[in-house]
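Only one protein chain is missing; all other protein chains are in place.
Naming follows writing order (A and B), and every chain is counted from residue 1.
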Amino acid sequence: MSQAIANDSAMSRRMQEKGMFAFLRLSAWFNVAVLAAVCLYLCYNGLPVISLEFLTEAPRNMMTEGGIFPCIVGTAILALGALIIAFPLGVASAIYLNEYAGKTRMAGIIRLGVNNLAGVPSVVFGLFGLSFFVTFLGFGVSILSGVLTLAVLTLPVIISTAEEALRSVPDTYREASLALGAGKAQTIARVVIPSALPGMLTGAILGVARAAGETAAIMFTAAVFFTPKNPTSIFDSVMCLPYHIYVLCTAGTEIDKTRPLQFGTAIVLIVLVLGMNMIALVVRDRLQQKH
Amino acid sequence: MGAFAPWSGITLFSGNLMSNRLFKEKMVERSLFFTALISLLALAGIVIFLFMEGMPLFAHYSLTDFFFGELWYPAEDPGVFGILPLITGSLAVTLLSSVLAIPLGVLPAIYLNEIAHSNTRRILKPFIELLAALPSVVLGFLGMVVLAPFIQSAFGADTGLNLLNAALVLTVMTVPNICSISEDALHAVPNSLREGSLALGATKWQTIVRVVVPAAVSGIGTAIMLGMSRAIGETMVVLMCAGGAGIIPDSLFTPIRPMPASIAAEMAEAPFGSDHYHALFAIGIVLFVFTFIFNIVAYRIAAKHRQVGTSSL
Partner (left out) sequence: MSLGKVLGVAVLGSALLAPLSPATTQAASQVVINGSTTVLPVVQKASESFMAAHPNVALSISGGGSGNGIKALIEGQCDIAMSSRLIADKEVKAAAAKKVNPVSTAIAFDAIVPVVHTTNPVKAMTSAQLRDIYAGKIKNWKEVGGKDAKIVVISRATSSGTFECWNELIMHKTRVMPAALMQASNGAVVQAVAKNPNAIGYIGLGYLDKTVHGMTVDGVQATPENAVTRKWPISRELLLYTNGQPQGNVKMFMDYMLDPTKGQKDVLAAGYVPMPVKK
């Protein structure tokens, strides 16, 4: 009798467990479903406008026709410019933190700073860029102001991924190099950085993707509504994909007429950003398989 | 670059070269140190410039009126700058999205780390991370053109651009963050704990609920705080989806105007150097302080988390 009850409760417990596991699995797939829904919806509505003309021409007729070429150029310049500034700085910071400072008090303070910088809302970066680069340094609403603002914004991403990459380099590498008589700087330059490089590049790609998708930080510092010609100086302002989506769907004269263009622009942005993220994820996956 | 070249000839151990090398080592360390300070400098710069542009408002506008005023009429002369509706709007949308995002973020993390086959995990996790990478303007756009009309017709709301709409879109944004940090926390729970629990006859489910999750709870706490920090600072979503009415929300369908939306919508219109301009920077300070607190709390929890090992359980 009691045996039967025990069996019964074991059964129901297993049933319960099965149910819970199914629920958990569902919750995980729900996230994937959201991502898929977003992408499919965008594609369904936006793919019809994607054409060579859309990708290579400037907007025409009050942005209701033509393409988004200037926006692609603007976004590429801003994101790559930010990377060019932030990557060396970020990697050097990470080297200091991981190879020299370790667990000292100073390193703790710097890490706290990096973590907090990572948490600063993008609109606050925008305010900072506006007051410091645009107004105080007098760069104006320009590529330069935007690049510098985005560089500060992506710095924490690059530092933390680079530090992660450095941490994953086994100490035996360093010891072997030092034992062979190499100096510390030499060890870092010849041994540590080469083995951490793929991981660092992952961070660089993530940084570019973050910068490319950013809107609030550039809307006061670099992006403008309409400037169809390619920039000729770093003091020119530019059009950008994310800001273009925002203005098309909120500020245009014919919002409904440009709806397909909005979806099309969103697709281009998504492909850029998710594409770069996918590359980073694949690189990371390879690395993890290797270790 | 050339300066580093002589190091290749380290077979020569002359004293001069050694001291030269030590000097260079010092120089490298120094310059790396100063580079590492840039993050701190940037953070300090942000604080300094926010305060420099925000504080002038309080020269003639009282802090109490600013924080507890319920009216926001920045263009009047003199302007009225009460940000209580903005703060409550921000808090409401953050709390609502967290309530939704915590289960949606933590449960998949448990699934990925504890239940899923390692191959499933390898495929699923990147997808969730890709969700985190979706640009906010795209999500805001979809919230505006897809979700808002749906909410308006489904619930008969006055407008689909409201608290609920913004909170739902923010949930999509914060879930992947919460998920991946929670997952790291669960991953850090030593396997010996799981094995011990299973050896004592607990089922897998009991082990997860009674042992693994409690052991990772502080890491999950960090994840939630960081998620909330992200939500309160997110701009484009609340700018495009929340409706923009400066009132204290009293229902899910109230249009609201969170702090970042006010800054983004009005910064362009505010005359330079006016009270309005300074007031928007002052909102920036408040926003910064909120996220700063969320972050500090998050890393406090994380620091505690490190001490939790097998021994303390």
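The definition used in the following text is that a residue touches a chain if its C-beta (ideal position, glycine included) is under 8 Å from a C-beta of that chain, and two chains touch if they have at least 3 such contacts.
Since the structure is predicted, the reported quantities are computational estimates derived from the model, not experimental observations.
From the options A:Phe54, A:Phe69 or A:Phe87, the residue with contact to the unseen chain in the full assembly is A:Phe87. Contact with the chain not shown here comes from a single listed residue; of A:Val32, A:Leu112, A:Ala189 or A:Leu287, that residue is A:Ala189. Within the entire complex, the positions of chain A that touch the omitted partner chain are 60-63, 77, 80-81, 84-85, 87-88, 91-92, 134-135, 138, 140-141, 143, 185, 188-190, 193-194, 223-229, 231-237, 247, 249-256. Chain B residues in contact with the hidden partner, per the touch definition given at the top, are 1, 4, 28, 70-75, 85, 144, 148-149, 152, 158-161, 239, 243-247, 255, 257, 264-274, 276.
The criterion applied here is as follows: only the chains that are shown with their structure count from here on.
Distance from the chain A centre to the chain B centre is 14 Å, each centre being the mean of its Cα atoms. Put simply, chain B touches chain A in their complex at residues 4, 7, 10, 21, 24-25, 28-29, 31-33, 35-40, 42-43, 45-46, 49-50, 52-53, 103-104, 107-108, 110-112, 115-116, 122, 124, 126-131, 133-142, 144-146, 172, 175-176, 179, 203-205, 226, 229-230, 232-236, 240, 260, 263-264, 267-268, 272, 280-281, 284, 287-288, 291-292, 294-296, 298-299. Touching chain B in their complex are the following residues of chain A: 13-14, 16-17, 20-21, 23-25, 27-32, 34-35, 38, 41-42, 89, 92-93, 95-97, 100-101, 106, 109-110, 112-128, 130-132, 135-136, 152, 155-156, 159, 181-186, 189, 206, 209-210, 212-216, 219-220, 242-243, 245-246, 249-250, 259, 262, 266, 269-270, 273-274, 277-278, 281, 285.
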